[in-house]
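Only one protein chain is missing; all other protein chains are in place.
Naming follows writing order (A and B), and every chain is counted from residue 1.
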Amino acid sequence: MTLRYVQRGFVYALLSIAAFISVFPFFWLMVGATNTSSDILRGKASAGGALFANFSKLIQQVDLPILFWNSSKIAVIATALTLVVASLSGYAFEIFRSKLSDRIFAGLLAMLSIPFAALMIPLFVIMAKLHLINTHTALIIPTIASIFMIFYFRQATKSFPTELRDAARVDGLNEWQIFFYIYVPVMRSTYAAATIIIFMANWNNYLWPLIVLQTNETKTLTLAVASLLSAYVPDYGVVMVATTLATLPTLFIFFVLQKQFVQGLLGSLK
Amino acid sequence: MAQAPNKTTLTSWLFTGPALTLLAFFMVYPILSSLWMSLQVGKGMNFSFGGFANMWRLTQDAVFQHALLNTLTLLVVQVPIMIALAMLLAVALNDPTLKGRAIIRTAIFLPCITSLVAYSVLFKSMFAVDGVVNRFLEALHIMDQPIPWLTDTFWAKILIILAITWRWTGYNMIFFLAALQNIDPSIYEAARIDGIPSWARFTKITLPALKPVILFTTVTSTIGTLQLFDEVNTITLGGPANATLTLSLYIYQLSFKFMPSFGYAATVSYVIVVLVMILSFLQFLFARERRRT
Partner (left out) sequence: MSGLKLRNLRKSYSALEVIKGVSLDIEPKEFVVFVGPSGCGKSTLLRMIAGLEEISAGDLEIGGQRMNDVDPSKRGIAMVFQSYALYPHMSVRENMGFALRFAGVPKAEITKQVDDAARTLELGALMERRPGELSGGQRQRVAIGRAIVRHPEVFLFDEPLSNLDAELRVHMRIELARLHKSLAATVIYVTHDQVEAMTLADKIVVMRDGLISQVGSPLDVYDSPDNVFVAGFIGSPKINFIKGVVQSVSKTAVTVSLPGYGDAKIGFVAKASQLKAGENVTVGLRPQHFGATGKLKFKLNVELVEHLGGESFVYAGNGNGDLITVATQTGRGLKTGQKFEACIDPTKALLFDAAGLRVR
């Protein structure tokens, strides 16, 4: 029996340390936003009085409303388009299976292993030829047909009851009507999870925006935070305020829709 | 055949059409284009056909070899640690009698919602020479000298490993938790009645059931680490002395810093493709071997 208690104690200790390490940086972020840069670098882990000063420095250095608007606009449009395009094709790859479509799908999965680094130069050249550099269009279009999301929707479609499709066909719906009137509402939670995943990926996207967006008016919040950080002597107080602002929306969405988020990740594993 | 299948086939291509068109332009074409580019030499927009000149350059390029070595070092050290940690935490969390399970799970999962840039900010500031981490270590009397996390070639690598592990362990843990919950509890009850000791229950029941997840998380983590860019570009900028220069970062530098050398950059990026293919293949092979024995 004592052995059991020792084991228990060990498990709790392990989990507590892991939880502490996981959460501490968030605490550090919030506290850091209230401290001066030198306090932060000195390791001061208690709240200070510099929040207002940091914030006013931040809005002097960057155009916060524009950054928020750019980030939100890109994330919302990209998410909506990705949902439509990826779910239509993911559904079709599962429902209208043929030898050809299975082969194409296998080809898509193989492409998933190709690093973005291998594609970014040609993509940049395409965008340059289309005169889309420094536009949000250039940022959004390549992300819409996300192979990962197509895969995700195809996996999720496996749990869509075929008898519902049959019933809808007997009821006189064509394939498009079945998709929009039956599939979409029935798979609500799948869409909710996908929404969160896609939104976060777009909101947090860094490398591709860094390449195609070079003017201040087009930059996203994430890019602005990164450029504040890459200054020769970064003002950490300011960076922390900016990072807090950039993290709050995802944090909020995560806590509101935590369950769907986790289920969504798991949906891709089935 | 009747008319109906043709109609359905047409509809099915209309469903997949938008995605396939976009992928053709923004995935297939870039892949082919970069393959072609990798055979070109020259700077900026002046190309000429160079055949395998770029591949020859790889063997002469000390910076590339350094970046390759860095990437592989990170891979070999970081992925096993993270997968083992994720599995350990999942097994610990899987006990339904544990108090505060949901809160701990949420806490460990929380890092994976942060943007890569945000956690770079956090790690850069926490691991400053006089930063909170060194202060903490000094307070515990583990170190009498502050660790030069950002300026020492060895410690900078450790810092990158810590950062990636922090960000992705909880994410991988979720997959292990799901797989653990799919194991029928009555199997463990049967094993206990049969008098199987707890370590054998883990190695003979839990581990085999987790094998598909181990494979999945290892393959995805390997791909992720081979493509590592964001953290090294924002936390260490590849430094000090190229100690954290990864292949992706090197490609970025070749393409967009200095004088762009697109052809050579494309060649380097196919090194990553080849590595991903070899490693994924080896991991699948390994998984199959183990299944057979």
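Brief remarks follow.
One rule holds in what follows: contacts are C-beta pairs under 8 Å (C-beta built on N, C-alpha and C of every residue); 3 or more make two chains touch, one makes a residue touch a chain.
Not measured: the values here are computed from a predicted model.
In the complete complex, the hidden chain is touched by one of A:49, A:65 or A:172, namely A:172. Looking at A:9, A:107 or A:161, the residue that reaches the missing chain in the full complex is A:161. Interface note: of A:31, A:67, A:182 or A:239, the residue touching the hidden chain in the full complex is A:182. Within chain A, the residues in touch with the undisplayed chain are 161, 163-164, 166-173, 177, 182, 185-186, 188.
Everything below uses one rule, namely that only the chains that are shown with their structure count from here on.
Chain geometry summary: the mean Cα position of chain A and that of chain B are 16 Å apart.
Across the complex, chain B meets chain A through its residues 8-9, 11-12, 15-16, 18-20, 22-23, 25-31, 33-34, 37, 88-89, 92-93, 95, 98, 103-104, 106-111, 113-126, 128, 130-136, 166, 169-171, 174-175, 178, 213, 216, 223, 226-227, 229-230, 233-234, 237, 247-248, 251-252, 255-256, 262, 265-266, 269-270, 272-273, 276-277, 280. Contacts from chain A toward chain B in the complex involve residues 11, 14-16, 18-19, 21-23, 25-26, 28-29, 32, 40-45, 84-86, 88-89, 91-93, 95-96, 98, 101, 104, 108, 111-126, 141-142, 144-145, 147, 150, 174-176, 179, 200, 203-204, 206-207, 211, 222, 225-226, 229-230, 236, 239-240, 243, 246-247, 250-251, 254, 258, 262, 265-266, 269.
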